[in-house]
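With one protein chain removed, the remaining protein chains of the complex are shown where they sit.
Our next item is chain A:
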(Lines give C-alpha, C1' and ligand atoms only; values in the text may rest on other atoms or scores of the structure.)
Protein backbone atom coordinates (compact mmCIF):
# COMPACT_ATOMS: atom_id res chain seq x y z
CA UNK A 1 0.00 0.00 0.00
CA UNK A 2 1.58 3.23 -1.18
CA UNK A 3 0.64 6.30 0.76
CA UNK A 4 0.59 9.80 -0.73
CA UNK A 5 3.71 11.67 0.45
CA UNK A 6 1.65 14.61 1.67
CA UNK A 7 0.04 12.36 4.26
CA UNK A 8 3.00 12.44 6.61
CA UNK A 9 3.05 16.20 6.46
CA UNK A 10 -0.66 16.24 7.22
CA UNK A 11 -0.07 14.20 10.32
CA UNK A 12 2.32 16.79 11.61
CA UNK A 13 0.02 19.63 10.67
CA UNK A 14 -2.77 21.41 12.48
CA UNK A 15 -5.97 19.72 13.64
CA UNK A 16 -9.14 20.13 11.63
CA UNK A 17 -10.71 18.99 8.42
CA UNK A 18 -11.70 20.36 5.04
CA UNK A 19 -15.30 21.46 4.57
CA UNK A 20 -17.41 18.45 3.68
CA UNK A 21 -18.72 17.99 0.16
CA UNK A 22 -22.48 18.45 -0.19
CA UNK A 23 -24.50 15.35 0.53
CA UNK A 24 -27.27 14.54 -1.88
CA UNK A 25 -29.00 11.21 -1.77
CA UNK A 26 -31.37 9.60 -4.16
CA UNK A 27 -34.23 7.62 -2.64
CA UNK A 28 -33.43 4.72 -4.93
CA UNK A 29 -30.08 4.10 -3.28
CA UNK A 30 -30.04 0.96 -1.25
CA UNK A 31 -33.55 0.03 -2.39
CA UNK A 32 -34.48 -3.61 -2.85
CA UNK A 33 -32.92 -5.80 -4.07
CA UNK A 34 -30.01 -3.74 -2.83
CA UNK A 35 -29.54 -3.29 0.85
CA UNK A 36 -26.57 -1.16 1.61
CA UNK A 37 -27.01 1.34 4.40
CA UNK A 38 -24.05 3.12 5.89
CA UNK A 39 -23.91 2.23 9.52
CA UNK A 40 -21.47 1.95 12.36
CA UNK A 41 -20.75 -1.45 13.78
CA UNK A 42 -20.08 -2.34 17.35
CA UNK A 43 -18.32 -5.52 18.44
CA UNK A 44 -18.55 -6.80 21.97
CA UNK A 45 -15.35 -7.81 23.71
CA UNK A 46 -15.73 -11.51 23.11
CA UNK A 47 -16.57 -11.30 19.44
CA UNK A 48 -14.62 -13.55 17.13
CA UNK A 49 -13.67 -10.52 15.04
CA UNK A 50 -11.05 -9.86 17.70
CA UNK A 51 -9.69 -13.36 17.79
CA UNK A 52 -6.64 -12.81 15.63
CA UNK A 53 -5.71 -9.65 17.45
CA UNK A 54 -6.13 -11.27 20.85
CA UNK A 55 -4.04 -14.25 19.94
CA UNK A 56 -1.27 -12.03 18.63
CA UNK A 57 -1.35 -9.97 21.78
CA UNK A 58 -1.00 -13.00 24.00
CA UNK A 59 1.86 -14.36 22.00
CA UNK A 60 3.57 -11.06 22.49
CA UNK A 61 2.88 -11.02 26.20
CA UNK A 62 4.16 -14.53 26.64
CA UNK A 63 7.36 -13.61 24.90
CA UNK A 64 8.11 -10.53 26.78
CA UNK A 65 6.65 -10.35 30.20
CA UNK A 66 7.67 -11.81 33.48
CA UNK A 67 6.13 -11.21 36.79
CA UNK A 68 6.78 -7.64 37.73
CA UNK A 69 6.83 -7.99 41.45
CA UNK A 70 8.94 -11.06 41.63
CA UNK A 71 11.68 -11.18 44.21
CA UNK A 72 13.82 -8.37 42.98
CA UNK A 73 16.75 -9.81 41.16
CA UNK A 74 18.08 -6.36 40.94
CA UNK A 75 21.82 -6.12 41.07
CA UNK A 76 23.00 -5.13 44.48
CA UNK A 77 25.63 -2.46 44.60
CA UNK A 78 27.81 -1.45 47.48
CA UNK A 79 25.73 0.65 49.80
CA UNK A 80 25.67 4.33 49.00
CA UNK A 81 23.82 7.30 50.33
CA UNK A 82 21.59 9.87 48.79
CA UNK A 83 23.59 12.95 47.88
CA UNK A 84 20.86 15.48 48.36
CA UNK A 85 21.71 17.95 51.11
CA UNK A 86 20.23 16.92 54.41
CA UNK A 87 19.22 13.45 53.33
CA UNK A 88 21.28 10.51 54.44
CA UNK A 89 19.19 7.61 53.34
CA UNK A 90 21.24 4.62 52.29
CA UNK A 91 20.56 2.19 49.46
CA UNK A 92 21.92 -0.90 47.94
CA UNK A 93 19.87 -1.11 44.78
CA UNK A 94 19.46 1.44 42.05
CA UNK A 95 15.74 0.95 41.78
CA UNK A 96 15.23 1.79 45.42
CA UNK A 97 17.29 4.92 45.08
CA UNK A 98 15.43 6.00 42.00
CA UNK A 99 12.12 5.67 43.71
CA UNK A 100 13.36 7.41 46.85
CA UNK A 101 14.75 10.24 44.81
CA UNK A 102 11.61 10.82 42.81
CA UNK A 103 9.36 10.51 45.81
CA UNK A 104 11.22 12.77 48.19
CA UNK A 105 13.43 15.00 46.11
CA UNK A 106 11.51 15.06 42.89
CA UNK A 107 8.61 17.43 42.79
CA UNK A 108 9.53 19.54 45.77
CA UNK A 109 8.10 22.92 46.57
CA UNK A 110 10.94 25.34 47.03
CA UNK A 111 8.93 27.45 49.44
CA UNK A 112 7.82 24.91 51.95
CA UNK A 113 9.87 21.86 51.00
CA UNK A 114 6.91 19.59 50.64
CA UNK A 115 7.26 16.83 48.09
CA UNK A 116 4.51 15.77 45.70
CA UNK A 117 3.95 12.67 43.61
CA UNK A 118 3.67 14.58 40.36
CA UNK A 119 4.51 17.84 38.69
CA UNK A 120 0.82 18.50 38.27
CA UNK A 121 0.12 18.35 42.00
CA UNK A 122 3.19 20.41 42.75
CA UNK A 123 2.07 23.14 40.39
CA UNK A 124 -1.37 23.15 41.91
CA UNK A 125 0.12 23.38 45.37
CA UNK A 126 2.40 26.26 44.53
CA UNK A 127 -0.41 28.15 42.97
CA UNK A 128 -2.84 27.63 45.80
CA UNK A 129 -0.50 27.94 48.72
CA UNK A 130 2.21 30.34 47.69
CA UNK A 131 0.76 32.59 45.09
CA UNK A 132 -0.86 35.70 46.53
CA UNK A 133 -2.27 36.61 43.15
CA UNK A 134 -4.15 33.36 43.25
CA UNK A 135 -5.82 34.35 46.50
CA UNK A 136 -6.89 37.65 45.05
CA UNK A 137 -8.28 36.13 41.90
CA UNK A 138 -9.98 33.42 43.90
CA UNK A 139 -12.18 36.00 45.53
CA UNK A 140 -13.70 36.82 42.20
CA UNK A 141 -13.63 33.72 40.08
CA UNK A 142 -13.39 29.96 40.13
CA UNK A 143 -9.75 29.17 40.61
CA UNK A 144 -9.57 25.79 42.30
CA UNK A 145 -8.86 23.33 39.57
CA UNK A 146 -9.98 19.73 39.68
CA UNK A 147 -7.08 17.45 40.54
CA UNK A 148 -7.96 14.72 38.10
CA UNK A 149 -5.82 14.78 35.03
CA UNK A 150 -7.99 15.60 32.04
CA UNK A 151 -10.80 17.27 33.96
CA UNK A 152 -10.97 20.99 33.35
CA UNK A 153 -13.52 21.96 35.96
CA UNK A 154 -12.70 24.82 38.31
CA UNK A 155 -14.26 25.74 41.59
CA UNK A 156 -14.76 28.66 43.86
CA UNK A 157 -13.59 26.98 46.99
CA UNK A 158 -11.48 23.99 47.80
CA UNK A 159 -14.46 22.49 49.54
CA UNK A 160 -16.42 22.63 46.31
CA UNK A 161 -13.56 21.02 44.58
CA UNK A 162 -13.44 18.21 47.09
CA UNK A 163 -17.17 17.74 46.68
CA UNK A 164 -16.62 17.40 42.96
CA UNK A 165 -13.79 14.94 43.45
CA UNK A 166 -15.93 12.77 45.64
CA UNK A 167 -19.22 12.85 43.77
CA UNK A 168 -18.04 13.11 40.21
CA UNK A 169 -14.76 11.27 40.26
CA UNK A 170 -15.48 8.86 43.07
CA UNK A 171 -12.39 9.85 44.96
CA UNK A 172 -12.16 9.04 48.66
CA UNK A 173 -13.30 11.87 50.91
CA UNK A 174 -10.02 11.66 52.74
CA UNK A 175 -7.90 11.79 49.60
CA UNK A 176 -4.41 12.32 50.80
CA UNK A 177 -3.43 14.89 48.23
CA UNK A 178 -6.29 17.24 48.75
CA UNK A 179 -6.13 18.47 52.24
CA UNK A 180 -6.90 22.00 53.21
CA UNK A 181 -4.36 24.21 54.76
CA UNK A 182 -5.31 24.96 58.31
CA UNK A 183 -6.10 28.33 59.75
CA UNK A 184 -5.17 31.71 58.49
CA UNK A 185 -1.49 31.40 58.66
CA UNK A 186 0.47 33.16 56.01
CA UNK A 187 1.74 30.89 53.33
CA UNK A 188 5.30 30.76 54.48
CA UNK A 189 4.61 29.52 57.94
CA UNK A 190 3.88 25.93 58.56
CA UNK A 191 1.79 24.79 61.42
CA UNK A 192 3.29 22.26 63.74
CA UNK A 193 0.31 22.13 65.98
CA UNK A 194 -1.19 18.96 67.24
CA UNK A 195 -4.38 19.83 65.41
CA UNK A 196 -4.33 18.99 61.80
CA UNK A 197 -1.93 17.28 59.60
CA UNK A 198 0.57 20.03 59.15
CA UNK A 199 3.97 19.09 60.25
CA UNK A 200 7.49 20.28 59.93
CA UNK A 201 8.14 20.50 56.25
CA UNK A 202 10.81 17.92 55.89
CA UNK A 203 8.85 15.09 57.31
CA UNK A 204 5.43 13.67 57.64
CA UNK A 205 2.84 14.82 55.22
CA UNK A 206 5.22 15.67 52.50
CA UNK A 207 2.53 15.31 49.94
CA UNK A 208 -0.15 17.71 50.85
CA UNK A 209 -1.97 19.75 48.38
CA UNK A 210 -3.53 23.02 48.91
CA UNK A 211 -6.35 24.88 50.01
CA UNK A 212 -7.78 28.07 51.07
CA UNK A 213 -7.08 29.91 54.25
CA UNK A 214 -10.53 30.93 55.24
CA UNK A 215 -12.00 27.50 55.59
CA UNK A 216 -11.71 25.99 58.97
CA UNK A 217 -12.23 22.41 58.34
CA UNK A 218 -14.65 20.78 60.65
CA UNK A 219 -12.76 17.64 61.25
CA UNK A 220 -13.02 15.53 64.35
CA UNK A 221 -10.43 16.39 66.97
CA UNK A 222 -7.14 14.74 66.39
CA UNK A 223 -7.11 11.35 67.93
CA UNK A 224 -3.42 11.23 67.74
CA UNK A 225 -3.15 12.39 71.26
CA UNK A 226 -4.41 9.07 72.39
CA UNK A 227 -1.38 7.39 70.98
CA UNK A 228 1.91 6.78 72.57
CA UNK A 229 4.85 8.90 71.64
CA UNK A 230 6.52 5.91 70.06
CA UNK A 231 5.00 6.69 66.70
CA UNK A 232 7.81 8.21 64.74
CA UNK A 233 7.04 11.75 63.71
CA UNK A 234 7.90 10.89 60.16
CA UNK A 235 4.94 8.60 59.93
CA UNK A 236 1.64 9.86 58.71
CA UNK A 237 -1.08 7.95 57.01
CA UNK A 238 -3.56 10.56 55.98
CA UNK A 239 -5.33 12.41 58.69
CA UNK A 240 -3.12 11.75 61.59
CA UNK A 241 -2.16 8.28 62.66
CA UNK A 242 -5.70 7.42 63.54
CA UNK A 243 -6.14 5.10 60.67
CA UNK A 244 -4.10 2.25 61.97
CA UNK A 245 -5.95 -0.98 61.90
CA UNK A 246 -5.67 -1.46 65.60
CA UNK A 247 -7.58 1.66 66.42
CA UNK A 248 -10.95 0.07 66.83
CA UNK A 249 -12.16 3.04 68.77
CA UNK A 250 -12.10 5.43 65.92
CA UNK A 251 -13.93 3.38 63.44
CA UNK A 252 -14.67 5.02 60.20
CA UNK A 253 -17.27 3.69 57.85
CA UNK A 254 -14.98 2.51 55.22
CA UNK A 255 -12.86 -0.57 55.30
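By our rule, a contact is a pair of C-beta atoms (placed from the backbone, for glycine too) under 8 Å apart; a residue touches a chain by one contact, two chains touch by 3 or more; residues count from 1.
We adopt the following convention: contacts and distances are computed from a predicted model.
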| item | value |
| --- | --- |
| Undepicted complex member, UniProt protein name, chosen from "Lipoyl amidotransferase LIPT1, mitochondrial", "SUMO-activating enzyme subunit 1", "Transmembrane and coiled-coil domain-containing protein 6 isoform X3" or "U6 snRNA-associated Sm-like protein LSm1" | "Transmembrane and coiled-coil domain-containing protein 6 isoform X3" |
| Residue of A:105, A:130 or A:154 touching the missing chain in the full complex | A:105 |
| Positions on chain A where the hidden chain makes contact | 1-4, 6-8, 10-13, 15-26, 28-30, 32-46, 48-71, 73, 77-78, 80, 83, 94-107, 115, 117-121, 148-151, 168-172, 175-177, 203-207, 230-232, 234-238, 243-248, 254-255 |
